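A single protein chain has been omitted from the complex, and every remaining protein chain is retained in its original position.
Presenting chain A:
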Amino acid sequence: MLIWMWIFHSGYLRDYLSVCVMLFPFSLQDTTAYPYQFQDDPYLSPRTSVEFKLFSLSQESGRSAAKYFINNYPKFFTKDFAEPHIPCLMPETVSLCLEEVSEEALKERISLRKVTAAADMYDQLLQAGTEVSLETTHDLLDLICLYGDRDPVQDGEPETEDMEESGEEPKKRKGRVRRASDIIKSTWKQNNNAERIFNLLPERDTHCYSALIRGTVLHGAYEKAFSLYTDMQNNRLSADIHIFNALIAAAPEVRDKYQEKWDVINDLLKQMSQQKVQPNLMTFNCVLKALRRCGSLGKSQALQTLSEMKALQIAPSLASYSHILAIFYKPASAGQGNTDVLQEVIAELAGTSFTCQDPDDVLFFINAMRICLDNKDLELGYQIQSLVEVGENWRLLGDSFQQSVYYGRFFNLLCLMEHIDVVFKWYRRLIPSVYYPNPQGLRDLLQALDTDNRLDLLPTIWKDICTLGHDNKSDLVEELLALMARDGHSHEVQESFAACALDIKRVYDENRGKPSLEWSNSSLSHVASLLLRANKTQHAWDVLQLFKAKNRVPHEELLGEFLSACHRDGSPQKAVELVHLSTAFCLSATPNLAKRALAEFDLTEEQSYATWNDRGKHSSRISSE
């Protein structure tokens, strides 16, 4: 901060923003901190990706609620303290002001995106015989086509019953997946307002056709789009770039065979060049996206498309490469062991900083990392990660879900391929600032620890598991216990394992009654044996009592270990109790235990009698069965 102030006041840099941007090396991410947006409120420190989503959504919905109130009750917000005026803090107009029938009123409805009201107003204007200017008509058609003749859910508008009845997904809810389904769900109705107004027009120019074709493609009426295009050609109008882009995107939908799909696209491209329409990035991205559905044809044509882009000096965006990768690496045929294309792409991109040019750009990193994981190519994974770290590229990782998938794949790859020390370096760097591992990610980490014989780190991992809120995942906890109990270790390690086991036991006890965490046979045995190995005999006996309470049966080896512990402690009374317990569990090992107890311990008359009795009970029960 001091450096910042100094540079600031030295007066060499006059532009504030350039100062800030220049200072980014000084303001590197603090990897031990939670994301910046949660730092205001320590209570809102997310520990899992679910909590992350919950907290960011609640933050966002709080903002939306405030915005809703300000916009709908502007009379309470008339004071403007700021000088100069700050427009974004003042209420926006969300309701209609003009009531009379006029073109101005129509324009107002269009700018407020009131689809139905705008269409009604247009009809009233026509009935009144008023001429609506061409520009306004264009805007109206754009509006109706974009929203498919349905009112969009306004930001900050309360959800109402009829909206759900109409099957419209409220846009207010965040998440791209829902938004995509929103578009798929909405369908183009035959003869809707857009088509009706379009047919009423005395003269239709390219813009009108453009609006309609884009609208029909967006809302799934692909055949209709192509028939409109034919109609337009018959009227000797030349198409614009948006029409071609929309039609190329729709091309795979109107044909079934791979070759036919490609023929349609090829035709459209040729017509573009005939009509002297200059293609743009979106044109080629649409072509590449369509090629993903052209099967074997895709590979050859995709490379040619890429060369065409280069010849036209259109720089491919991340989405273009993402489509290329998808064409060459089908998810189904994992493990081809050939990452040549990805390597070339990464070599091409290395060190470049990107801006988002296509909504599909955000899929690149996630796809590239998947291919690395499938092919277990650690080197490429590192290259992709370093590309993410260039400039503002991290913004192109997409939303929090996509980001966690990306880092999950990267971390998985690290656990599989990398030495444990390096894994831990990344572990400390990614968690919790950018990545919240899921139970699977942590299990990968445990396996990596096992592979590199660093099981002594398990207690620290357990602490992280607690912090990340995964201490209620029984399979993860059991795997941890199994790893700790599997081998004998040095005395210090056993001590720490025992402490960890006690902690786990505490968590189990606290979670009593919840179905998520139940004592299983193996987990009880592991805890007991860990405690025994650390000479925490009393705690181990407590655990042994739990077997009875939870209706679990201990292993014979565990009882053997207990007997050894009794011998070590020199407490024959305990040994007798153990034999009793074993009898109660009807273990087949009871006679052996009893024999060992009699042989190894100095038992009193009474005790040896009881032990014999136990052995006899067991034998008689066996014979009766």
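One rule holds in what follows: a contact is a pair of C-beta atoms (placed from the backbone, for glycine too) under 8 Å apart; a residue touches a chain by one contact, two chains touch by 3 or more; residues count from 1.
The working rule: contacts and distances are computed from a predicted model.
K.L.:
Out of "ATPK synthase", "Small ribosomal subunit protein mS31", "Auxin-responsive protein" or "TP53-regulated inhibitor of apoptosis 1-like", what name does the UniProt record list for the absent chain?
P.N.:
According to UniProt, the chain not displayed is called "Small ribosomal subunit protein mS31".
K.L.:
One chain is left out of this view; which of A:D399, A:D452 or A:E478 touches it in the full complex?
P.N.:
Considering all chains, including the one not shown, the answer is A:D399.
K.L.:
Out of A:A105, A:A119, A:L143 or A:L603, which is the one that touches the chain we can't see?
P.N.:
That would be A:L143, which touches the missing chain.
K.L.:
Using the document's contact rule, name the residues of chain A that touch the chain not shown here.
P.N.:
Spelled out for chain A, the touching residues are 4, 8, 11, 14, 16-17, 19-21, 23-24, 27, 29-30, 35-37, 80-89, 135, 138-139, 142-143, 146, 176, 179, 214, 242, 356-359, 361-362, 394-400, 403.
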